[in-house]
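Missing here: one protein chain of the complex. Every other protein chain is in place.
Going in written order, the chains are labelled A, B and C, and every chain counts its residues from 1.
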């Protein structure tokens, strides 16, 4: 089982990253920081003659990483009750990926599993539920199995340690992933 | 009543734009296309000494526009069951706006009203509801009154014309805005 | 097209009933008031030897009505952000209907369309969205097509007249149903 953790935070060592580290401790994981990549916003050319045009950025690199792994962990802080903008731009590009002839994006995703790990400061166990529902629709559209999520309550750096429920679930998830 | 329409689409003349045009027909509206602006993703420095640093992009310009208008229309296509990535990056920057000492963002937003207009191709009247809930939390946080929303069903260019319910509500909204 | 309106209100002539009347004006409609029927809460015997036992109440009568109609309108006030308890008890019995050998409930529902009409007093256009999502899951489970919904804002008797958007949707729906 090869695991890819896709991090959407703008800062290093934040609560979401810490919670994700707990969940993936001792496992063989490739980490990718979206903030270190250039992923252009989608240019929606679905309905143009010729369709999408190649974009000179890191999306190809990221798609290749995705194709090589079995489990995808979407680790994003809850920014304004959604995923971060840089993660959203990455997801928006799925529209282009789906039409890329170099691979069959949906067929590849069908073989994988996805997890979402997110932390927020404003009552995320209620207010991040629309985000979870969104991820569910996203994964459903590309036939990617949604295997679980962890929502952590944390604002200031390090605060995630106080959310025993989230920490416990990360540990649980860790054991589960190790058993695969 | 001065109206600012903030467009989040990557392409011109799409369904969301058409539906928004119907809602704002004959009114005095400033239109801004996020795709024509440079808005950097948030760099979350809330917890750093010194806090946020000035960013050399169009966010100041956009905030100035917002401050000058009474009604804000968030017009975004439904990309992957959420607002577009470029609109999300703009919203993420609210965290920085809230800490900007040149204006009191929340106090200013409290005087305004917001509408959301969005179109999607995959059953948006159900699957865009998490997006509406997200906007509700966003507006709530900044004390911006959420005055209404229109969800249109449309995939291919021009298809919004077939969604009579959405068109009718746009007309309704238009009459309402004219009566203010 | 034979239409069955299933009313979940505890009082006659309320806002939901008025809004539903507007949507169904001039059409051939059978109205059924759940408050006038006896529908027992589900007794979940799915996992008992022998399964469900016949219940001596009006559920059979109601199922027969459902089977005879093509379009089902679920008209419920928003009570505590959900459908009314008497409507919920009726829906809970679907578990029993699905196992009733006198008819194939799911196969029958697959031929029909459903609409939801609901009114609430506390910001229902946001706070009734979980209810709409619930109905979507319910209809999805029984393969019943969810053809549309109207959410009205109204507290005191008659107040629905002030919600022009909802009234307009009802008129729109009326025209649509007449065109079938």
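Rule of thumb we're sticking to: a residue touches a chain if its C-beta (ideal position, glycine included) is under 8 Å from a C-beta of that chain, and two chains touch if they have at least 3 such contacts.
As the structure is a prediction and not an experimental result, all values here were calculated from the model.
Asker: List the displayed chains that the omitted chain touches in the full complex.
Answerer: A, C
Asker: For the chain left off this view, which of C:10, C:33, C:147 or C:174 is in contact with it?
Answerer: Considering all chains, including the one not shown, the answer is C:10.
Asker: Can you tell me which of C:22, C:69 or C:88 touches the chain that was removed from the display?
Answerer: C:88
Asker: From the list C:133, C:147 or C:174, pick the residue that touches the absent chain.
Answerer: The one listed residue touching the chain not shown is C:133.
Asker: Name, in rising order, the residues on subunit C that touch the hidden chain in the full complex.
Answerer: Residues 9-11, 14, 35, 41-45, 47, 77, 79-86, 88-92, 94-95, 122, 127, 129-131, 133-134, 137-138, 141, 156-157 of subunit C touch the chain absent from view.
Asker: On subunit A, where is the contact patch with the chain that was removed from view?
Answerer: Interface with the chain not displayed, on the subunit A side: 125-126, 129, 132-133, 136, 146, 148-149, 164-165, 168-169, 172, 176.
Just so we're on the same page, only the chains that are shown with their structure count from here on.
Asker: Tell me, which chains sit next to both subunit A and subunit B?
Answerer: none
Asker: Suppose each chain is reduced to the average of its Cα coordinates; what separation in Å results between subunit A and subunit B?
Answerer: Computed from C-alpha means, the inter-chain centre distance equals 24 Å.
Asker: Give, as an integer number of Å, the spacing between the C-alpha centres of subunit C and subunit B.
Answerer: Taking the average C-alpha coordinate of subunit B and of subunit C, the gap between them is 34 Å.
Asker: Take the average of all CA coordinates in subunit A, do the same for subunit C, and state the distance between these two points in whole angstrom.
Answerer: That gives a centre separation of 38 Å.
Asker: Going by the contact rule already set, what residues in subunit C reach two or more other chains?
Answerer: 133
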